[in-house]
Structures are given as structure tokens and as C-alpha cells.
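Inspection log for the structure reproduced underneath, given as C-alpha cells.
Every protein chain of the complex appears in place save one, which is left out.
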Amino acid sequence: MSKQETKSPKDRAGLGFGTKDFKKNTRFLNKDGTVNVRRLDGDFLGRIDVYHSLITMKWSHFILMVLSGYFVANISFACLYYWAGPQNFGNLNHADKLHEFLELFFFSAQTLTTVGYGYIYPKSTLVSTIASVESMTGLLSFALATGILYGKFSRPQTHIRYSKDCLVAPYEGITGLMFRLANTTQNELIETEVKVTVAMNDLKTGERLFLPLPLEIDKIGFMPLSWTIVHPIDEKSPIYNFTQEDFINSDSEFLIMFKAVNDTYSQNVYSRTSYKGHEITMNAKFKPLQRSQRGNKVTIDLRKLDEIETIA
Amino acid sequence: MSKQETKSPKDRAGLGFGTKDFKKNTRFLNKDGTVNVRRLDGDFLGRIDVYHSLITMKWSHFILMVLSGYFVANISFACLYYWAGPQNFGNLNHADKLHEFLELFFFSAQTLTTVGYGYIYPKSTLVSTIASVESMTGLLSFALATGILYGKFSRPQTHIRYSKDCLVAPYEGITGLMFRLANTTQNELIETEVKVTVAMNDLKTGERLFLPLPLEIDKIGFMPLSWTIVHPIDEKSPIYNFTQEDFINSDSEFLIMFKAVNDTYSQNVYSRTSYKGHEITMNAKFKPLQRSQRGNKVTIDLRKLDEIETIA
Amino acid sequence: MSKQETKSPKDRAGLGFGTKDFKKNTRFLNKDGTVNVRRLDGDFLGRIDVYHSLITMKWSHFILMVLSGYFVANISFACLYYWAGPQNFGNLNHADKLHEFLELFFFSAQTLTTVGYGYIYPKSTLVSTIASVESMTGLLSFALATGILYGKFSRPQTHIRYSKDCLVAPYEGITGLMFRLANTTQNELIETEVKVTVAMNDLKTGERLFLPLPLEIDKIGFMPLSWTIVHPIDEKSPIYNFTQEDFINSDSEFLIMFKAVNDTYSQNVYSRTSYKGHEITMNAKFKPLQRSQRGNKVTIDLRKLDEIETIA
Partner (left out) sequence: MSKQETKSPKDRAGLGFGTKDFKKNTRFLNKDGTVNVRRLDGDFLGRIDVYHSLITMKWSHFILMVLSGYFVANISFACLYYWAGPQNFGNLNHADKLHEFLELFFFSAQTLTTVGYGYIYPKSTLVSTIASVESMTGLLSFALATGILYGKFSRPQTHIRYSKDCLVAPYEGITGLMFRLANTTQNELIETEVKVTVAMNDLKTGERLFLPLPLEIDKIGFMPLSWTIVHPIDEKSPIYNFTQEDFINSDSEFLIMFKAVNDTYSQNVYSRTSYKGHEITMNAKFKPLQRSQRGNKVTIDLRKLDEIETIA
């Protein structure tokens, strides 16, 4: 099944996973393309990518975070001003302590946003100093917040959707391992490439192998429709004559690496996913996505990406 | 005409269009390079690229949009302040309701832009709260607006103009399929590449084929002038001996993919267009664009890009 | 001298200059790498790249431009306010017309920058409207100005300096055409590539040829020092046995295209220049740039890049 040459160092380590004796039931790539690896390091915090977390955070969470930050900052500065003495502010309403604090809160907001109406104004050196620090802090923090806001807004949106199943279906006289994918966003993808690697235990030796799978087509110039990727299962394939049980027993994992160019933003797009042995469906084929044309426009229905039909 | 090897999966799907039985009179690529494909998806709104629409919007529309947004935001906040009670503002002119509203409108504008003169100022807790929300909203929305403004302004301007016609003209003893293109902007293009694919129905089987056309030159290092792209129509060409009728009967579409580097911005530039069978002109050639040199500067006249002359 | 195969279409048009009958004494590339080509187009203004002009403008010019813009904008708005009536402003000093105008000028500056002290404040609807337009205009224009300021400041600075002369010097038993170049900036360049093409008139037929010149080394992984580029003048070279007069009579121009990656910014760097026949120096060689090492640091002196010595 696995031939002699597939055991060369090149094949074994071709994905950087090494050849260590992994336990069974390992999944390297999760369905969403994240890597199932923990990298321990003394400096845990240093490894967190705060910026990327903020940029990819949900809009609702981000807005909530900005509002809370604004609220907390104003409460904090209001406390500082209150500690420094409300009597050091001009035109402050001294009716009661709550009103004093509230007015200091609003003075803080007016300072942080640099709106500075100035009806209430700092009189003593101490509160003026706090206010001049606050206005500078405000400029710097709002620059960060608005930068992230703009970064979120302007981030190229590309989403590759993969079919739920990976099929073994008839193909050109033999069978082929097939899955399909589509770009669900408005921007066009060009210079599209796919690489498929199988991580599997040799059924005889139990050694974990990482073998690249040759594809019918691994590169297309332009991907306006969906794309069905096919690995022809000929006698050279490491999964030749595999049954459903073989896929599971060998703890197979098909690692998919996708690369393209988003031509609207001239930016490279990367996507990853994997199919495990139990996600392989035997003797089925994908239903077509094309619909009857309206006018002379080709229409494809991406909601049908997962639809398959069994072959008798 | 179409040889055996052109029917390999590689050729048939080389552009990602698949081999489905398309209706006649399909145009995949519009003249402006947009794709003639509708992708249906449950999540329609999710597919719209708001940022890209704003960045590529006409300047006049963008300015109008910003002005209206500013006006609507101020009207809305003025209504809120009016609802909260005009008596809660210091120095407000209470002459009549219209003046009250107008002054609240201007107070809103002063808050949104953070100019905050402070002659009119919020007194009650409620209006101070609204004002502190408004100034923060102002900072965030103006950051978006100015970010988009700057994005529009700094966007590399590259425009590739293609000749209106695609010609079949004498070329090196045989004929060649020819069109020409030029960069109409100030920035220089380097590492220029063109790929031409013909989408056509096999005149015998009716099958839709996607065949790459070999070009005389498909890559030039530098494109300061215009570039005439030539596919030599030799006996290996799928359009060998084609007449005007053949181009139309086979529902031919020549798909042009252009790629270059804008060396001022170190950025990749992509452009697409297509020629349909009826846009092929037989027995004509392009007129030269070069004009008499002024001093020792080479001059080309891009207004003549479409000019052709018939060959007797 | 020019062999049969050098006249293939590939060679003739390899740089996109075509094969048109150019006048003598044409220089395609200026020393600074700009292209000696005028592209006429109906839409002249559309071709100017305002952003790039501003980003590459001298700092002194840019600062002068911002200051003048600020001054002119304030003068203009002051005129508008004056026209609308100085009596519509609170706390304005009405001593004389000059003071009125000056105070309106400062009010405008306070509005445009959104500093908004508010001692002077707008009272009527008309002036409030103008002020609210001005503060918005201020936000948008300062966003453009500061964006360009930051763009200028953060622009990767790479400057390739070429030797003044191109030499014909002894090389490995034959002679070679040589020039050298160096990176004068602090950032390191990697993945460095050079292409040299000669544009020359065939001395027999007078036809303008564009011929790529093979180089001893055309790619180096890393360029911390200077780099001497060598075209070995063997019997296959189109300039084999050329004398100084041949270089001038053939109206030769050596077009140099340089490409590298600035690894600090992960950005591609492009540079171009050319040498004309009269800039070729026969029988000379470059003096070394390396100086005695200080400590164990290699030192090169870029001020000596142009220094050559004649070979007896």
C-alpha cells in the first residue's frame, strides 16, 4: 500500500509534523483550519496576538468592549478628580455628592473625547494636570480603538466553504477521492491552489506517514464557481482499494491547504481544513450546484454545496 | 479542430468553469472584467463587501454620503436632546421651538465633531449622558469616514484599456488573433503577464471546451508603451481556419487575464476582459500609436488604441 | 554580431518597446529610472497620481503646503463669517474692521482644528451652519493631511545607487561589461535580482534590437555589501569586440532592472537605470570598497562607489 519511496524523509516530514509516534485518534487540523497543537513556552502571554483577536472579534463584542472601556475610563478619572477635590472645578454643581461625582464623570468624558465644552473647567494645578494627562490618554486610546474599528471594517472578507463530506466516487473508470469548495463572498479569487496530504498509520507497521496526494487539477486560474477537487485512486495511491474500515483503522486524516489571491485587494488568501476517516462517504457523488440560467447569467446555489446522492 | 488532448480534465476545467452543459450565448466575463455569475447563498447581506463599495464609489457620491450622514446624525441627536428637554441646556435661546431645535442641532454638531465651544452646554444628567455618547460616537464614525476618505485617496490608480476589437490579421506568414492593451495611468507596470483562454462549443460534439491559447509573447518585463498580444493561428490552434461564422456558431468567448506589478506601490495589479465571437474583426490590423518624437522623448497616443485599418 | 535567433519576436519585444523605427539618440530610461515616454490621452488630469506626488514630495515642500493650506482655509472661512456678519458672534471685539476680521480668522482656526475654546462663539443660524460645516471639513482635511504625513514618515526608504560608469574590463580571460550598485540605506535587501537588456541598432541593417544580456550572476540571496554585475563579452554577446565608437554608433542603451525584497518591511523594491554608449568606459576597473576592518566588522565605503582605475 505505501510504497518504498513514500518513506523517504521528504515524504515523512513534508508537512513539518515529523515522524514521531503519535497516539491514535489525533486530529492535526480542526475543521475550521486551526491547528490542534499546543506550543508550551515560558512566556505564555507573549504568544497571544491581541491585535488579531480584536480584529477578528465579533462586532457586537467589540462595540461592547469599547463602550465598557469608555465607561470604566470615565469612572476612573471621575474618581481621581473626586479624590483631588471637586472644589477645584469651576461651575461644578455642589448640590450633593452624587451630583458632584456625576458632573466629574461628564467632565471626564468631555476631556477624554477632547470635546471640552469648558463650562466646567479645572482650576487647581492638580486637577489641571490630571486633565491634561487624560486628554492625551484619550487621544492615544481613541486612536487605538478607531484604528481597530477601521481594521475590522476594511479587512478583506473571504470565506472558503468546504463540503461537509469527502466522497469516494467513480472517476474516469476508477474511483476518486473528492470534496468540493466554494468562495461564499463577493470578491473573486484567482490563482487558486489546493494541496492535499494524508496523515495515516501504515496498516502493517503502524508508522505514522504523511503522504502528499496527487490531484487531477491542483491549480485553477480563476474560481468564480465551485471547485471539485479529485484525487484519482489508482494503484499508486496510498489509499488504493481502501474500505471505510481501512480509513478508520489507519486513523487517516486528509489535510487540505488552500491558497488563492483575492483580486479586489491583491492579497493572498489561505484556508485549511481536514477530513478524518469517519467523514469519508463511500459510493456517493455531489449533486450539481448550477441552476437554470436567468437571462444569460450563470447561477450556482451554494446552499447545495453539501448535497450528495448515493450511487446504487 | 480540437485535438484529443484538449479534452483532458486539465484543459476542460482549467479556468474553474467546469464542463457542465451551458446554454448558448453565455458570456462569462463582461467587458469590464466582472464575472457573469450569480452565487446564491442563504446569507445574501454577508456577501456584500461594504468597504470595497465605499472605496470604489465615485467621489461625488461619497462626499454626498458623508454630508447626509452628518446631517442625519445631527438631526437625530437634536431630536433626542429636544425630547430630553431644551431647558436642560445652559445659554440656549428659548425664543421659539424652531430656534430651540436649531440650537440643539448646532450643539449636536459641536459635540459630534468634538469642537465643543461650550457656550451652549448640557446641564442635566440625561443630556450630559447623551452628549458623552454622542462625542464618542462622533470620534468613531469620523474615524471610519476619514479612513475611507484616505483609503479612496491613496488607492493605487491603475487602469488597463483594451482595444475595442480583437483582430484576425496576417502574422509571420500565417494569421494571428490579436488585441492590444495599454496602461492609461502614470505609474509604470512591470512583470506584465497575459493569459488567453477560449471558451467555445466543439462544432461537432457541441461540448463546451475551455482551451488555453499559446501566445507569441505572454510576459514582458516592462510595459511603458502599448502591448499587442498575438495568438498565432497555426494548425494546432483550436480556431485554425475559423471564419467569422465559426466564431459566432461556436459561441466563442476569449477570456483575457492580465497581471502586472505597479512598481510605484509594489502592488500586484489584475485586470480581466473578454471578446465574444461577434467582436472578432477579420482581415484588419491596428494602426501604430507612436507619434513623431518631440525632442528625444517617445510619444504614444492612447486615444488611437482602437484604430484599425482593413487589409485589402 | 546579432545572430539570427536574436531577431525572434520574443527578443525584439521582450521589454515591451516594440520594434518600431525609432530615431537615433533615443534614451528610454533616464538615469533616475523614469521612463522617457509620453502617453497622450484625452484625460490628462486623470493620469496624475496626486497621492504619490504628495508622498514623495520633499518634507519642506509638504510642510509649506500644509501651512499654506491651513492659512488659506482660515482666510476663506474668515471671509465667509465676515460676509455673514461679525455681529452674529458672541464676545467678538468690534474695535475696528481689522480686529473683527482677525478674530474671525482665529475663530476659524479654533473651529477647523476642533480646539473650540468657545470664548468667541456663533450666535445666528447662518454662522452656526458655516461653523458646523467648517468643523466637519477640518476633520476630513486634517485626516488627509495627517494620513499623508504618516505615509511619508512610514514609507520604506530604499535607495539603490549605481556606479556612474559602466566599464569594459578584463574578466576571466575575456572582457566583461561591468557596473556596480549598492544599497545606501539601513534596511537589508534580500532575494536581489538584476536584468540587463541592450537596446541597440544593428550596425548593418539599422533595425532597433532589444536583446537580453546573460549575466555572470543575476540573483543573489542577500546584498549587505556592494554588487558588481558582469556580462561576459564572449563571442555570443551582441557587443562582442565592440569599440567605444561601436557603442555610440549603434546608439546602444543598457537598460538595468533591479528587484529585491526589503526584509524589514517585507516589501518588494524596484529600481531602474540605464547606461548610454557614451557612458561606457573602456579598459578600466572598479577600485575596491572594502576598508580595513575595525574590530571584526566588515566596513565598506559607499562614497567610493564611482571610483575606477585605468588598466594600462
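Letters A, B and C name the chains as they come in the text, with residue numbers starting at 1 for each one.
The working rule: contacts are C-beta pairs under 8 Å (C-beta built on N, C-alpha and C of every residue); 3 or more make two chains touch, one makes a residue touch a chain.
Computed from a prediction, not measured in an experiment: that's the story for all the values here.
*Asks:* Of C:M57, C:I75 or C:M223, which one is in contact with the hidden chain?
*Replies:* Reading the full complex, the residue touching the unseen chain is C:M223.
*Asks:* Please identify which residue in C:N36, C:T137, C:N187 or C:N249 touches the non-displayed chain.
*Replies:* C:N187
*Asks:* Please output the residues of subunit B touching the missing chain, sorted low to high.
*Replies:* 114, 116-118
*Asks:* In the complete complex, the non-displayed chain touches which residues of subunit C?
*Replies:* Touching the missing chain: residues 66, 70, 74, 99, 102-103, 106, 109-110, 113-119, 142, 145-147, 149-150, 153-155, 157, 172, 182-188, 190, 192, 216-217, 220-228, 230, 261, 263-266, 288, 290-291, 293-294, 296-303.
*Asks:* Residues of subunit A in contact with the chain that isn't shown?
*Replies:* 9-10, 13-18, 20, 22-23, 25-28, 35-43, 46-52, 90, 110-111, 114-118, 121-122, 125, 128-129, 131-132, 135-136, 138-140, 143-144, 147, 151, 195, 197, 255, 257, 267-270
Going forward, only the chains that are shown with their structure count from here on.
*Asks:* Through what angle, between 0 and 180°, must subunit B be rotated so its C-alpha atoms fit those of subunit C, rounded to a multiple of 5?
*Replies:* In short, 90 degrees.
*Asks:* Measure off the straight-line distance from the CA centroid of subunit A to the CA centroid of subunit C, and report it in whole Å.
*Replies:* For subunit A versus subunit C, the centre distance works out to 38 Å.
*Asks:* Would you kindly tell me how far, in whole Å, the mean C-alpha position of subunit B lies from that of subunit A?
*Replies:* 27
*Asks:* Scan subunit C for residues touching two or more other chains and write them down.
*Replies:* 114, 116-118
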